[in-house]
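With one protein chain removed, the remaining protein chains of the complex are shown where they sit.
Chains here go by letter, A, B and C, matching the order in which they are written, and residues are numbered from 1 within each.
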Amino acid sequence: MPIDKSVSTFEEAVSDIPDGASIMIGGFGGAGGMPHRLMLALVAQGARELTIIGNTAGIAAPTGFGWPEGETPIDHAILIENGQVAKVIASFPVSGSVSRQNAFEQAFNRGEIELEVVPQGTLAERIRAGGAGIPAFYTPTAAGTDLAKGQESRVFDGRESVLELGMRADFALIRAHKADRVGNLIYSGTSRSFNMPMATAADVTIAEVDEIVETGDIDPERVNTPGIYVNRVVARATDR
Amino acid sequence: MPIDKSVSTFEEAVSDIPDGASIMIGGFGGAGGMPHRLMLALVAQGARELTIIGNTAGIAAPTGFGWPEGETPIDHAILIENGQVAKVIASFPVSGSVSRQNAFEQAFNRGEIELEVVPQGTLAERIRAGGAGIPAFYTPTAAGTDLAKGQESRVFDGRESVLELGMRADFALIRAHKADRVGNLIYSGTSRSFNMPMATAADVTIAEVDEIVETGDIDPERVNTPGIYVNRVVARATDR
Amino acid sequence: MSMPQDPAPRLERDILAMRVAREFNDGDVVNLGIGIPTLCSDFVPPGVQLLYHSESGVLNCGPLAADGQGNVDLINAGGQFLEPVPGMSFFDSAEAFAMIRGGHIDVTVLGSLQVSATGDMANWFLPSRGVGNVGGAMDLAGGAKKVIAAMEHNDRTGASKIVQECSYPLTSQGCVSLIVTDIAVFNVDENGLELIEVAPGWAPENISAVTDAQFEVAHDIKEFELL
Partner (left out) sequence: MSMPQDPAPRLERDILAMRVAREFNDGDVVNLGIGIPTLCSDFVPPGVQLLYHSESGVLNCGPLAADGQGNVDLINAGGQFLEPVPGMSFFDSAEAFAMIRGGHIDVTVLGSLQVSATGDMANWFLPSRGVGNVGGAMDLAGGAKKVIAAMEHNDRTGASKIVQECSYPLTSQGCVSLIVTDIAVFNVDENGLELIEVAPGWAPENISAVTDAQFEVAHDIKEFELL
């Protein structure tokens, strides 16, 4: 039987996510590259005490970041508003404006949610390292700042660098354009973002795609995420 | 004036490589992905005391590795036979058979050339790190072996890992399929190999390609090495 | 807080951006932060071709898309929709920051809350808010070959944004090599600030009166050079 990682429904795709799971959520922060349907399914599924790892913690609702005018943004806020999130790891957790608070900031200010802020490049690199079997690396980013407080540092070539650990999660919810049945993925434009590194760094990687095509219908030169990293693919039946 | 990184001749492309330079040479070891024309130009140019960084040190001549039957392999051996190489850093420096010595092994046995053997994955990762501003990283590969002797190690999650340094070079000679004038590159099949990480890790990256096309003629989704990493591109006017 | 009277108008944001754009050299890879820095792309000198990098994962990107023409899969780091241009390439976030951290960005222009006399930058955390977005600021400030701070000289309360030492949490130490404000241009190195240009009608002592940091005055100090 040829390998087939396709799953019929979003509900089925997220059904085994337990309370307390760590979940990477792909995308950069806008509509592109965000696995909305998987997130909606996770709200319906109801797992709680989640640790959410993402570039943002859901900034689109108050700002429209990366969303077409007139559309209602869907992002991490739906999980936070549903009380499912215990902790967030992000580089850009809140909106750019103090006067437009997102659901995360409100929950954070109420003391309901824990936050770890990580520089965007360090977050991406920690996730890549987690997927690539690199337990730790040094980076000059954040050396000498509050974000490096309590972390080991060391000087290489005259430059202070901070020791950072590879990061993995139990699940990665990612968004791609197309998948084949082996799990090979291609993305559109800037929607590669955190989806590509996250695909590599979770025990179970679940990809939401526009379309699942037959194996062989994706040009092997065009594959962005090889199927080795992907456990389940699920297609949007209709447009969102 | 639009950006144009194209250079007319292989001679011109390598003309400023000085004696003592460190040079990454792309490819996996066979004909595919090997920058033969640049290497031939470097032989003609004559720079000496070079440090050559590559997956192999030229194994194709005695073995036919990755070469079509009947063709005469051209690889690192031409630089070694011309007395231009002082040191080699490689994962697969010699042929698989003791009875078929390559030019490197002969020179090594005569004591004319220095060797640093690095596991293939660690070599690729050190080069990627060099290009990505990661001064050092830990890897479990080689822990407890002779190749980690004298290196720092440390236990993460119960597993001993070795501290490895990012690696850069003065020049990278790489081989791609097509370039545009901005220096965006695409490769064919398994010829990405060491070409892609090396492109990122040299002060001057020079790409030998089959064809230079106008900017805009490469699908942005298909670009493997963005032009940011590439300094010069030079096309094969005719077949080797 | 009682402020000295300005001797002449402060420059428009466009003029500030125009001054910054003079720093770009042909072929530079440039990453522009949100706000004033973004404006710099409108004033690139003739004959200077730049490769724009965005940490959203696109190189050689172009102008903003026309209203209503946006594509959610082609955004800049500010979440704005871009127009596709020939020669673009796309990459993921790990690669976008490999480029930044690896020193492949020639110039970044960043807004800032404070810049210190030794080039420390503080632009990610306002203590009064209690939570902040670091985003790519630390990577850019620490990774680009040249970091230009482009900002108003004083904040809305009149406080100097150029300070002897930053009181806000740092983004990166000693990273800024040029500060361009709406009244002055400073070179910065580990020895301190050098005032090299002033807005029309401003003398060094006027600048000093609104600046909470010591600085040297260049012997060949000029008015803002825009050409």
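To be clear about the criterion, a contact is a pair of C-beta atoms (placed from the backbone, for glycine too) under 8 Å apart; a residue touches a chain by one contact, two chains touch by 3 or more.
The model shown is predicted, which means the values in this text are computed figures rather than measured ones.
The chain we do not see here touches A, B in the full complex. Touch with the chain omitted from the figure is made, among B:Ile3, B:Val43, B:Val117 or B:Val213, by B:Val117.
Considering B:Phe10, B:Phe65, B:Phe171 or B:Tyr229, the position touching the chain not shown turns out to be B:Phe65 (whole complex). Within the set B:Met196, B:Ile218 or B:Val234, the residue that contacts the chain not displayed is B:Met196. Touching the missing chain, out of B:Ala143, B:Leu163 or B:Val213, is residue B:Ala143.
Of the candidate positions A:Ile23, A:Val182 or A:Met198, contact with the unshown chain belongs to A:Val182. Only one of B:Glu125, B:Asp180 or B:Glu208 touches the chain withheld from this view, namely B:Glu125. Considering the complete assembly, subunit A touches the hidden chain via residues 1-3, 128, 130-134, 180-182, 184, 200, 215-216, 218, 220-221, 223, 226-229. The omitted chain makes contact with subunit B at the following residues, 28-33, 55, 60, 63-69, 91-94, 96, 98, 105, 108-109, 115, 117-125, 127-128, 139-147, 177, 187-197, 224.
The rule is short, and it goes like this: only the chains that are shown with their structure count from here on.
Taking the mean Cα position of each chain as its centre, B sits at the greatest distance from subunit C. Between subunit A and subunit B, the centres computed from C-alpha atoms are 34 Å apart. Residue numbers of subunit A whose C-beta contacts span two or more other chains: 125, 139-140, 188-189. Within subunit C, the positions touching two or more other chains are listed as 90-91, 97-98, 100-101, 143.
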